[in-house]
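One protein chain omitted, others in place.
Here is chain A:
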């Protein structure tokens, strides 16, 4: 046991003396969290709007005022003719043009309907779609309020509530995602690199020749990263909770237990990578290409799994972070207990077991 602690201590020296390692361990998680939490957001504010108003009556003015006071839009300019629409889009600043037909107010009153055209710049499709739906919503709202009671005797008003994230805060989504990504990065990549480093430097042979058992060597290499990963998990949850107000409705104990399970799974994966990779470069390459990208793209962290082509949906089942993110969201946002996440938990346990089995087999053949 004493030998083992000496080994772990040495490992901590390696970590604390290497600036790059320290940056990856503590700099990147905080930077990512702050970036995702503040910069990346799905909402759009102050989009530039141009209006081509052919009737200039009371109704169009009121609608315009409503749009501009919503906070989503600022007025860029009024247009005088059709030809200007394309020209102003090409300048790049204006994201949407609103066209009111001639005699808008009159037609509306007389015929009960009038035409308004929304033209959005869809060179960024998400922004275009979002602006168009904001505008439609605001106009419908106006019509309902002003005319609805008079003209429509029966109406259904949907009352929408967004459960578990009433404000649709994107940070609620990113905290679990970043947590999965960072823990994967530290646990899998850093351990695989640190083990392959010993192989590359030749110190691994010294260790294997010593009375230390291979199991002790591997555990000694992995233990520090387990501790640091737990510290990181607490840090990410803490910042998410305290700075960005992400709720943690469920039990902290369960949350930490699941996080530790995920960390262990990732450590097993790291050991497996180190058994396959010959040197640090290969280990890093495998970790980045085979772990980080799929974690970001296929885990449902950024892009909804439901929208993926079927083969990729199937592939996403193999991504450990996918299950972990489900667990995190359940516990944090919905406050559910273990009974609701046992399937995902079981999947993570099975994955850890499989990775360990393959790693052990690989190590054995290498020693032959």
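Just so it is clear, a contact is a pair of C-beta atoms (placed from the backbone, for glycine too) under 8 Å apart; a residue touches a chain by one contact, two chains touch by 3 or more; residues count from 1.
To be clear about the criterion, contacts and distances are computed from a predicted model.
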From "Rod shape-determining protein MreD", "ABC transporter ATP-binding protein", "Acetoin dehydrogenase E1 component beta-subunit" or "Serine/threonine-protein kinase RsbT", the hidden chain's UniProt protein name: "ABC transporter ATP-binding protein"
Hidden-chain contact residue, picked from the options A:38, A:69, A:117 or A:203: A:203
Residues from chain A at the interface with the omitted partner, ascending: 2-3, 6-7, 10, 13-14, 17-18, 201-203, 205-212, 367-368
